[in-house]
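In this view, the complex is presented without one of its protein chains, the others remaining in place.
Chain naming follows the written order as A, B and C, and within any one chain the residues start at number 1.
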Amino acid sequence: MNFEVVELEGHIIDSNILSKVLDKIISMGGDFEIEKLEVGKTNEDKSYARILVKGKDGEHLDNILREIQQLGAVVSTDDVETKKAPRDKVLPDDFYGTTNLPTYVKIDGVWKEVEDIEMDCVIVIENRNGEKVPVCKRMGLIKEGDEVVVGYKGIRVVPLERSREKDIFGFMQSEVSPEKPLDYYSKMIAEEIKRIKKNNGKIVWVVGTAIAHTRAHKILEKFVRDGYVDALFCGNGFATMDIEYALFGTTLGMDDTCNIVKGGYKSHLVAINEMWKAGGIKEAVKKGILKKGVLYECVKNNVPYVIGGSLRDDGPLPDTITDVMVAQDEMRKHAKNADMCIILATMLHGIATGNILPARVKTVCIDMNPYVVTRLQDRGTHQAVGIVSDPCAFLHLLEKDLYGKE
Amino acid sequence: MNFEVVELEGHIIDSNILSKVLDKIISMGGDFEIEKLEVGKTNEDKSYARILVKGKDGEHLDNILREIQQLGAVVSTDDVETKKAPRDKVLPDDFYGTTNLPTYVKIDGVWKEVEDIEMDCVIVIENRNGEKVPVCKRMGLIKEGDEVVVGYKGIRVVPLERSREKDIFGFMQSEVSPEKPLDYYSKMIAEEIKRIKKNNGKIVWVVGTAIAHTRAHKILEKFVRDGYVDALFCGNGFATMDIEYALFGTTLGMDDTCNIVKGGYKSHLVAINEMWKAGGIKEAVKKGILKKGVLYECVKNNVPYVIGGSLRDDGPLPDTITDVMVAQDEMRKHAKNADMCIILATMLHGIATGNILPARVKTVCIDMNPYVVTRLQDRGTHQAVGIVSDPCAFLHLLEKDLYGKE
Amino acid sequence: MNFEVVELEGHIIDSNILSKVLDKIISMGGDFEIEKLEVGKTNEDKSYARILVKGKDGEHLDNILREIQQLGAVVSTDDVETKKAPRDKVLPDDFYGTTNLPTYVKIDGVWKEVEDIEMDCVIVIENRNGEKVPVCKRMGLIKEGDEVVVGYKGIRVVPLERSREKDIFGFMQSEVSPEKPLDYYSKMIAEEIKRIKKNNGKIVWVVGTAIAHTRAHKILEKFVRDGYVDALFCGNGFATMDIEYALFGTTLGMDDTCNIVKGGYKSHLVAINEMWKAGGIKEAVKKGILKKGVLYECVKNNVPYVIGGSLRDDGPLPDTITDVMVAQDEMRKHAKNADMCIILATMLHGIATGNILPARVKTVCIDMNPYVVTRLQDRGTHQAVGIVSDPCAFLHLLEKDLYGKE
Partner (left out) sequence: MNFEVVELEGHIIDSNILSKVLDKIISMGGDFEIEKLEVGKTNEDKSYARILVKGKDGEHLDNILREIQQLGAVVSTDDVETKKAPRDKVLPDDFYGTTNLPTYVKIDGVWKEVEDIEMDCVIVIENRNGEKVPVCKRMGLIKEGDEVVVGYKGIRVVPLERSREKDIFGFMQSEVSPEKPLDYYSKMIAEEIKRIKKNNGKIVWVVGTAIAHTRAHKILEKFVRDGYVDALFCGNGFATMDIEYALFGTTLGMDDTCNIVKGGYKSHLVAINEMWKAGGIKEAVKKGILKKGVLYECVKNNVPYVIGGSLRDDGPLPDTITDVMVAQDEMRKHAKNADMCIILATMLHGIATGNILPARVKTVCIDMNPYVVTRLQDRGTHQAVGIVSDPCAFLHLLEKDLYGKE
């Protein structure tokens, strides 16, 4: 059999969903017939489409169905299928790979939403006191015997629809331009931050070394103190510079007036050594060794931080998690509850965070390198505002807009 | 003959001048003997070197001498030699090509400084009421019969020496890094601007379209009004956006909240058309059509502007100088009197300006593209501070530092 | 009146045309009702939509209609309206600004295609021996009394539809990624070049200085000789380097082994001087002074070249057109007959060319700077393949694929 009927529902026309599905079919070498199309008359009404999808053969059709399913097409309303994982970390061959969009699977005739959805993972049906619960897990956490979702039956991905109202997070999806009214973006982001905090939402910040090296981290310090930061993700480089600055007033040995004052790059190593002497950052705060800085404020204000290790690290600090999968899982704990994520000046940590965020999280990425901004969006991070600007200079604008100075 | 004696004088050791000369000799395949070296004992004392330079043959030696002369080596203290230009715009074969460093030529036994020095031009000895005056001219301005300096005798180039004091303009010469304490740089540049204006110095600003598209041009407006701008260089794109914004509150049809409100890109064309209707920018100001903006402020405050045309221009505006050599010469009038030059977000106009600036002008280049910053420095622009940042966001910092807001 | 009925026809669903129109209406603050939608059942069938567009008031509606018209919506099938240009270079207030898509205007009840369509220009109805002919003109060429198209009645823009077949020029429209199978792209472009030349099509090449500085211009020389180049656009920098290399074996004084052999940057000036001595490039070829190089091959093979001036030029060469609008018009002569355009390593000339190309021209842009590639596509250059790679290295691949070496 080389054809199959699929359904689409929602704002499928003005959110481009229908056209993306048809596009994908053609670009994969398939064909289609639109059997039924009911178009919502107005901007509020939903639409419905039933489409006959044709492939060259069964396997070809299968490949097409898997792709368009991820764009929102419902391929089958049968119950979802599972197979047991043959060994720890090994998946059944036909496993279903997730997107970061809200996803439902049909279990015993009922559509249930998958918990902790994240892209490029798999779905496991857990048995919780007799209830079957679909949960998203990364490959490395799969245990032998886990019931892993396979194939494409009984799976429904809900694509994000274009917001009915004007919203910087909605309409900027695909645009990455270095030339935007910075004032306006800064104001909109400040408002979104305030709105989220007013509703007790969570904001994750992800920052790179440039933030400390340019001294913009002083602004971040204030943000932590004032409750705008609910979790901080960074690398060993940023954390060490923040600590070096707190201890010696330098980053990589350079003081605020660009003088290399003390030991140059060695100051970096000394800062790490001080933390080993103290027994870690929290201990250094407790003992009065570390008295300011972003990490100091995190400790003082009970803001969790994850310092993810990387291959190029010196030291590293005792707090740096050198096993990248352990660090990833630590980041996951905070990512899954986030409402907003702000990524500044870091390609590695930014993309790592983008990978594990659910699509519903409003993501702001500010970087001078258009690659970073584009790549984040290419990899499926929806609702992203990408701004190609200097994140360090931008923080000064954001500070002004958050605190209402003019 | 395949050797020649040359002399070097000044802070030739700690300003790297001696090592650059020796480097150049070796890298061109020549050889040397240091005949005499008197080293200044302290940081204040000058040094002196006499070096025997060897080439494989006369031509090879000649090529080496020409190169090291431009690094400050005095090859001969005979009078300078000239030949007559055979035709308009045609140089004698052996013409001397200038650097942008202060240059002296020996005429009738006297060292005279070359007027209006600029890189990649030639030196003409003008007869002014019986006095012989060396003047730097671009090739296209040479007239038949002009006495053009040839060879390398009697020419002395004075390399810039490392400042004896700490100075952002001195020590940053070769570094282009995106990670600098922005606050500090902003403060230093603000101080330099104030210092220069206090001494009635001249500051030339060179700006690209991003400045208007991001609305940072509103800050520049204020700078013009407050006397910080002595000349403005821009292109047809910036000028049109500035005018479009003054007339309609949009740039390329986009308003302050990122809405495309009116005619999109067409608004750009409409703005140009309005200026043609009025008869030019100055007329539009006089007639009350143009009531704000950077160019409006320039007209109101008698600040000269040069709008240099480029191949990609729409329109262009009646004020845009479509002949690039005419525009260049117009820019020269202001460049030669400048004490400082600030280049923001423009590769084409920035490099064009860099090409015609004397080396003594303190040049600040802020651009997100490290290419622009590097290329400006590669092409011989000394005393340049290159900052890889978002010039639009940076203007907000500079505004704060210039006006003392905190 | 604040609503209007518009029509759309063609492959409006899978080419995204319908969704773009609805998107634009909503993003501009308008609203819509879909009155009729007939969807082509299969990939081959055309679709039709009739949409009621609503604005807040007449002016708002007007603005929306102008925008969606450029996306393919036919707003009115009345005859087109014109007004006379009040003065040379001055347009009537309500003029219609063009896209580079095929455009028809209705004159005396008949749809006629606009000649020489190009973006950001206007349409003039010329009277040719009694026949009314719509022609696209740039603003600067408008004469007093010209009949300029105004408003939006009787204008039909034909959006490019997604190719029914797989084609690198079709499906890459919006993607700019540095990571593509270079081999494949090189092969596809080579095949397209061969196909076009087999059908006597025209290929315009636009090149920057890096092509000469890296010596990749030797490959371009061969392409000119072998008939793959129908017109060459470049700047004074590329032309001078090509000539300097032909005369002295150096570019900016650097030989093939990276030695600075003769006069450094001065060699650039000498090359320009040689052309002034000879009286221009063609004369230099005729006199046997210029014996190889890209421009030499152009002269020998009667391939027209346009050397467009820019503000940063030295010299320039006698052949460089210093007035940018004159240069633009010279480029237009070749652009309007082109079937393919290949842009290598040049932002200024590349964008200038992109601006004047009709949308039907297949455009390849290869640049290391993703800005250039993105900006070219943002500015409305459809059917563009953008490859973020080193154009100099890429030419080596293209040479292999064009000549079938393996």
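In this text, a contact is a pair of C-beta atoms (placed from the backbone, for glycine too) under 8 Å apart; a residue touches a chain by one contact, two chains touch by 3 or more.
Quick caveat: nothing in here was measured; it's all calculated off a predicted structure.
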Identified contact with the non-displayed chain, of A:T42, A:N63, A:T77 or A:N301: A:N63
Touching residue (missing chain; options A:A327, A:I366, A:V385 or A:L398): A:A327
Given C:T82, C:T209 or C:T320, the one touching the chain that is not displayed: C:T209
Of A:K194, A:K266, A:K287 or A:K300, the one touching the omitted chain in the full complex: A:K266
Touch residues of chain A, complete complex, unshown partner: 27-29, 63, 66-67, 70, 86-87, 89-91, 93, 95, 97, 120, 122, 138-140, 259-266, 268-270, 272-273, 276-277, 308-316, 318, 322-328, 331, 347-349, 351-352, 355, 369, 371
Touching residues (missing chain, whole complex) on chain C: 166, 168, 178-184, 209-210, 213-216, 254, 256-259, 368, 388-390, 392-394, 396-397, 400
Hidden partner interface residues of chain B, rising order: 13-16, 18-19, 22-23, 26-27, 29, 31-34, 37, 39-43, 162, 164, 166, 171, 174, 176-178, 370-371, 374, 378
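The rule is simple: only the chains that are shown with their structure count from here on.
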Centroid-based (C-alpha) most distant chain relative to chain A: B
Shared interface numbering between chain C and chain B [over half = same, under half = different]: same
Chain pair with the greatest number of C-beta contact pairs: B-C
Inter-chain centre distance, chain A versus chain B - centres from mean C-alpha coordinates, in Å: 45
Whole-Å gap between the CA centroids of chain A and chain C: 38
In chain A, residues with contacts to at least two other chains: 166, 178
